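Single-structure report; data block below.
One protein chain omitted, others in place.
Going in written order, the chains are labelled A and B, and every chain counts its residues from 1.
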Amino acid sequence: MSIKEKKIRVLIAKPGLDSHDRGAKIVARALRDAGMEVIYTGLRQTAEQIVETALQEDVDVIGLSILSGAHTTIFPKVMQLLKKKGMTDVMVFAGGIIPGEDIPALKKAGIKEVFGPGTPTTALVDYVKNNVSK
Amino acid sequence: MFDRRKLAEIKKQRQKWEKTTVPSWVRRHPERRKDFETVSGIPVKRLYAPEDIEEMDYSRDLGFPGEPPFTRGVHATMYRGRFWTMRMFAGFGTAEQTNQRFKYLLKEGETGLSVAFDYPTIMGYDSDHAMSLGEVGQCGVAVSHLKDMEILFDGIPLDKVSTSMTINGPAPMLLGMYICVGDKQGVAREKVAGTTQNDNLKEFFAQKLCIFPPKPSLKLSTDVIEYCARHVPNWNPVSISGYHIREAGSNAVQELAFTLADGIAYVESTLERGVKVDEFANRLSFFFACHNNFFEEIAKFRAARRIWAKIMRDRFKAKSPRSMWMRMHVQTSGCTLTAQQPVNNAIRTAFQALAAVLGGTQSLHTNSFDEALCLPTEEAVTVALRTQQLIANESGVADTIDPLGGSYFVEALTNEMEERAMSYIDKIDSMGGVTAGIEKGFFQKEIADSAYKYQKEVERHERVVVGLNDFRAEKDWMPMDLLRIPPHVEREQLARLERVKQGRNRQKVKQSLDKLFNDADKDKNLMPTIIEALKAYVTLGEITDVLRSVYGEYRELIII
Partner (left out) sequence: MQVLLTQATDVQSLIQGVFRGEKRAIAKIISKIENNELDAQRAISLIYPKTGRAHIIGITGPPGAGKSTLVEKLTKELRNRKRTVGIIAVDPTSPFTGGAFLGDRVRMQDLSTDEGVYIRSMATRNHPGGLARATKDAAHVLDAAGKDTIIVETVGAGQSEVEVVKVAHTIVVVLAPGLGDDIQAIKAGQMEIGDIFVVNKGDRENADKAVSDIKAALELNTEEKMWNPLVLKISALTGEGIGEFVETIEKHRTYLKKGALDAHRKATAEIELIEALKQKITQTIIQDLRQKGEWVRTTEKILAREIDPYSAADNLLKQKSRT
C-alpha cells in the first residue's frame, strides 16, 4: 500500500500579445498558497506553446488570462489543440476582460468557466479544488 | 511659518482636546476603525493642525506658481489662463475608424489628441504577422506603415492640434511617421507638437511591452530625446510614466518613487550623449495615475513637482527654471473600475479627475464607465469628456491656483510622500540605478507584493469596493451596447498592407533597411534613418525586425 501524494498542477497562461499580467500573477500566487503546483507561462504565448507545456507538465488545470479582446480567436485554438492531443481531461478556465455575450460560445468550445473582474481569489481556489477531474 | 509661542499654545490645546473632548465622544461613538491609512500605508490622523507642518518654510517648500520648486503649480496663472488639456486616449479598429473618433472628440470639446495603438503595433509587428492574428485593431488602432498614419490624421491639422502617442518600443517609428505626416501637410518640424510616451524602462516592470533588452531600449529612448532636442523642439520626446506602475499594482509612494527614478535614468543617459541639461530637460514630461484616495493623490502630484525640481537643480545642476519644471498628464485609474454596477465608474472617475485638477495636472484623460467591460462606446466616452468639462466650467475649482495649499493635512501628506519617495530613490541609487534594479527584480517584487496585498485586503473586506464586496446589486444595470471590433477590420487592414507593400520601390526599401542595420550596429542615432525608411513606406514590422536582429529580444524576469 502506498501513500498517495497527489497535488493539483495548474498552468496559468497569457495567450496572445496582451501584456496585463497583474491578475494572472495574483491568481498564480493564490493557487500556490492554496497548496497547488503552479506554472506561469509568462507573456505572449501561442496556443501551441500553451498546449505543449500543458502536455509535458501533465497539468490538471489551465487558466487562460486575456484582456485584449483576442480571446475570440485564441481560445478556440487552444481548445482545438487540446482535443487533438487527447487532453480533454484537462480543465480549462478563463479570466480577464471577456464580455458576457462571448461566454456561451467559449463554454461550448470547452472552457469550463469564465471569471470576470473582481472575482475573489478564494472563489477561484474553491472552484479549482471542487472541479478538477480527479 | 508660524509663531513659536502661538504654536506651543495650540499644541497644548490640542493635547487637551485629545485627552478630554475626544475620549468622551469616542466612548459613545467609537471610530470606524482602529487605524486609518492611505493606500500606501501612510497613517492618517484624526486631525491636522499647524504643528503637523511646523517645520515648513513657505518660500523654500511651496513658493509661487511658475517658479521653482513649483509645488503649487507649474505655470504662473495655471487654469485661470487656460484649462488643462482635455486629452482622451482613443483608438480602435482601422485608421479610418479612429480618425472618426478623433474628429468626434474634437467636435465635443477635447483639446488634444491621444492615440491608442493595437497590440501588434505596440510590439512592432505588422498586421500580417503570425502573432497579430485576432489582435488587429482590438484595443487600439492598427498602424503598420506611413499610409495608415496619413489616414489616421486625415483632415486634422498638425499645426493646430497636439497629439500624444502611447508607444514605447517603436516610439522612434511612430514619431517618425507623425513627422512625415506633418511634412506632407507643410507643417514645419519646429511647430509639430505632442508627446511620445517612449518610456522603455517602465516596460520592464510595469506595462511589459518590451521588445528589446534594457540597454538597447534605453538607447532608443535616448535617441528620440536627443533628436527632438535638436530638431523637434516643441515635442515632448518622453512621458515618464507612473500610471502603468500603479495599474500593475504599486501603491502611490512606489508609483511616485519609481517614476522619478526612471526620470533620473533618462536624464543621465541623455547627458552621456553630450547634450546639456538645459537643452532637453524642459521637454521631459510625466504621466501619473489618479487613484481613489483623494488627498493622497493630490499630495502625490504636489510632492512630485517639488522633488523633481530639487533633483534637477541639485543633482543635475540645471540652471534654467524650465529644466526643473515637471509637466504632467494624468489618467484616472483603470484598475479601480468595476464590471459590477458600471455606472458607479462614472462617479469614481469624477472624484479622481477632481483630484487630478486640484493636484495641478497639465493634461487629463478620464476613463469611460464601461471600460471594465470593453472598449468605450461613443456615449460612454462623451460622459467621460463631460466630466472634465463639468469640473472646469461649473465647479469653480479652476478659478484659483492650488486651492488646497496651506491645508494642514495636504501639506503634511505632501511632505510625508516626499520623504517616503526619497527613501526609495536613495535605495534605488544604492542598487546602482533603475537598470540594476530591473535585473535584480526589485521593482517587480515590490509591485507584485503590493498588488497581492491590495487583493487580499479587498477579499478580507478590509477595503470596501462598492458594488463588488459591498453594496452589491441584485439586478445589475448593464449597458446595452458594447463596442466590438468586427472581423472585417482585420481583413481590411491586411488588404491595405498588401497594397502598400506592392506599390513600393523595392530598391529603396532594401537600401533603407540595409542602412538601418548598419547604423544600428554602429550605435548611431537612428531617427533620421528611420524617417527616410518610413517615407519609402518601409513597414513598422520590417524596421522592428532589423532592430531585433541587432539588439535581440527581451526575456522577462518573472517575479510573482
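Everything that follows uses one rule, which is that a contact is a pair of C-beta atoms (placed from the backbone, for glycine too) under 8 Å apart; a residue touches a chain by one contact, two chains touch by 3 or more.
Everything numeric in this text was worked out from a predicted model, so none of it was measured.
Colleague: Could you tell me which of A:G42, A:P99 or A:G118 touches the chain that is not displayed?
Modeller: A:G42
Colleague: Since one chain has been left out of the picture, which residues of chain B touch it in the full complex?
Modeller: Within chain B, the residues touching the omitted chain are 555, 558, 560.
Colleague: Using the document's contact rule, name the residues of chain A that touch the chain not shown here.
Modeller: So the residues of chain A touching the unseen chain are 1-7, 28-29, 31-42, 48-49, 52-53, 55-58, 85-87.
The rule is short, and it goes like this: only the chains that are shown with their structure count from here on.
Colleague: Measure off the straight-line distance from the CA centroid of chain A to the CA centroid of chain B, and report it in whole Å.
Modeller: The separation of the two C-alpha centroids amounts to 31 Å.
Colleague: How about chain A: which of its residues touch chain B in the complex?
Modeller: Where chain A meets chain B, its residues are 16-22, 25-26, 28-30, 32, 40, 42-44, 46, 67-70, 72-74, 97, 99-101, 116-118, 120-122.
Colleague: Which residues, counting only chain B, touch chain A once they are in their complex?
Modeller: Counting only chain B, the residues touching chain A are 119-120, 122-123, 125, 130-135, 138-139, 207-209, 247-249, 335, 338-340, 372-375, 448, 451-452, 455, 458-459, 465, 468-469, 478, 482, 484-485, 556, 558, 560.
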